[in-house]
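Data first, discussion second: the structure below is written as structure tokens.
Complex shown without one protein chain; remaining protein chains in place.
For chain A:
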Amino acid sequence: MSAKPGATTPTYSPKVVGRSRLPIFKDSDLDWSRPDGRGFPQCRPALLQTAAVSSASGSAYAEFGNTKVIVSVFGPRESKKAMTYSDVGRLNCNVSYTTFASPTLGQGTDHKEYSSMLHKALEGVIMMETFPKTTVDVFALVLESGGSDLSVVISCASLALADAGIMMYDLITAVSVSCIGKNLMIDPVTEEEGCEDGSFMMTCMPSRYEVTQLTVTGEWTTPNINEAMQLCLDACSKLGEIMRDCLKQAASASDE
């Protein structure tokens, strides 16, 4: 995972992703201060690298604060013989956690459905008709779980698919927002997720301005949902630009 010789170091600059000021956050409402000192609409700095795994068709490594994820993509390769003929391609996703990913030993209970949620997020954006009869495997490994795990996994997977050269309609980015009391905070960490009153996770295609997946839990009023949606769309488009920069750097580095 060290930078390629001759390439500039990848961006680990604290980019303030998201709006700088939001009307609903008055000082009197601030009864929750974020553990890492961020403002409510501030995302963690994003470190993204491609080609992290040399043996895979494409791969990416993402580090968002303490959440570290590595995704590798294999394919398109031959489908298992047991599977019936299909004239569109197949996608197989798997999200797993290392045993040392979280402070408590072993996995939490909500991580089992991350594989199917990743599948749902990716199936709408990959052009499956470009690889009939074959399967693309996406394997995500969460090395350290620091909050917003699924959002980071989805964004990293989309970067890995782009690195593998799989045709997609657009890059997808995912951001989640947590609601604690009256406060909405973007990109929550594990402590914030543990006591949240509601969570809002959105996956969107930034260039097409379309939402591909939306998951809301907890109790939300319509104005809160509006605000959370605006926050997420803004952050998603900025994250999309960071991902594009990362891919361009990788492409120009390989040209040298």
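Definition applied: a contact is a pair of C-beta atoms (placed from the backbone, for glycine too) under 8 Å apart; a residue touches a chain by one contact, two chains touch by 3 or more; residues count from 1.
Operating definition for what follows: contacts and distances are computed from a predicted model.
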Looking at UniProt, which of "Vacuolar protein sorting-associated protein 35", "Ribosomal RNA-processing protein 42", "F-box/LRR-repeat MAX2" or "Phospholipid-transporting ATPase" names the chain we cannot see?
-> "Ribosomal RNA-processing protein 42"
Full-complex contact with the absent chain, from A:92, A:183 or A:215 | A:215
Chain not shown: contacting residue from A:72, A:199 or A:249 = A:199
So which of A:120, A:133 or A:244 would be touching the chain we can't see?
-> A:120
Which positions on chain A touch the chain that was left off?
-> 113, 116, 120, 123-125, 179, 193-199, 204-205, 208-222, 225-226, 229, 233
